[in-house]
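Missing here: one protein chain of the complex. Every other protein chain is in place.
Showing chain A:
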Amino acid sequence: MSTKDIIDTLAGIEPGSSLDAIRAKRVQARDNAQKSYLALFEPIDAGDFSHAERAVVALFVAGLHGESPVTAFYRAKLAASANGAALVEAIEAEIAHGKTSGPYGAYPAGPLSAEDTTGLNYRVRAERRPLLGARLVAALEHAHLLVFRPRDAASADMKALLAAGWSNSGIVTLSQLVAFLSFQVRVVSGLRTLAAANAYEKAAS
């Protein structure tokens, strides 16, 4: 499969550029970040986590990080799936409702409790629950926890996913998808920032 490298595409890295040469020195990291993307979004066996569900969670997670080429990419992916337009509209509304600043949360009780910080405990809005269904409602609430307050995660959160119909393997893939996007959106942002700083210096010299 010859899907173009997603990080290069989203970060605007052109073949032959200096950042392309730098990324080529980490060829295993580059190829396997791409393979991670493919394993999550073009899996051999979607199994316990459907393609459409993956696209919904991806737009939500990218969108919580702010508008960027990454968000636009996953929005287009969701828009292309069944019932895409209605789902994009619902997820955009949930992004607006769930947007905040992180990381925050509580540490295990002890000396670190002095660093506990509270913040939004996100729940999907009641009016959008029928469209999304129990599995996606639970997935979005879990994704929000992972994006903004991962240190609040507890065994009860696993039980909530299991109760909503997620299998053990589905939970692993869901967790990987949210965590992978937390990585991908940062690499893209970091590389874009570096490329912009270089372009600015070149223009100024």
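Note that a residue touches a chain if its C-beta (ideal position, glycine included) is under 8 Å from a C-beta of that chain, and two chains touch if they have at least 3 such contacts; residues count from 1.
Just so we're on the same page, contacts and distances are computed from a predicted model.
**Q** For the chain omitted from this view, which of "Alkylhydroperoxidase domain protein", "Flagellar basal-body rod protein FlgC", "Right-handed parallel beta-helix repeat-containing protein" or "Pyruvate dehydrogenase E1 component subunit alpha" is its UniProt protein name?
**A** Its record in UniProt gives the absent chain the protein name "Alkylhydroperoxidase domain protein".
**Q** If I consider the whole complex, including the chain that's not displayed, which of A:G66, A:G133 or A:G165 touches that chain?
**A** For the chain that is not drawn, the touching residue is A:G66.
**Q** Touching the left-out chain: which of A:S50, A:S81 or A:S182?
**A** A:S182
**Q** Considering the whole complex rather than only what is displayed, give the residues of chain A touching the chain that is not shown.
**A** Contact residues on chain A toward the absent chain are 18-19, 22-23, 25-29, 31-33, 35-36, 38-40, 43-44, 64-66, 101-103, 105, 107-112, 115, 142, 145-148, 150-151, 153, 155, 157-158, 162, 168-169, 171-173, 175-176, 178-180, 182-183, 185-187, 189-191, 193-194, 196-198, 200.
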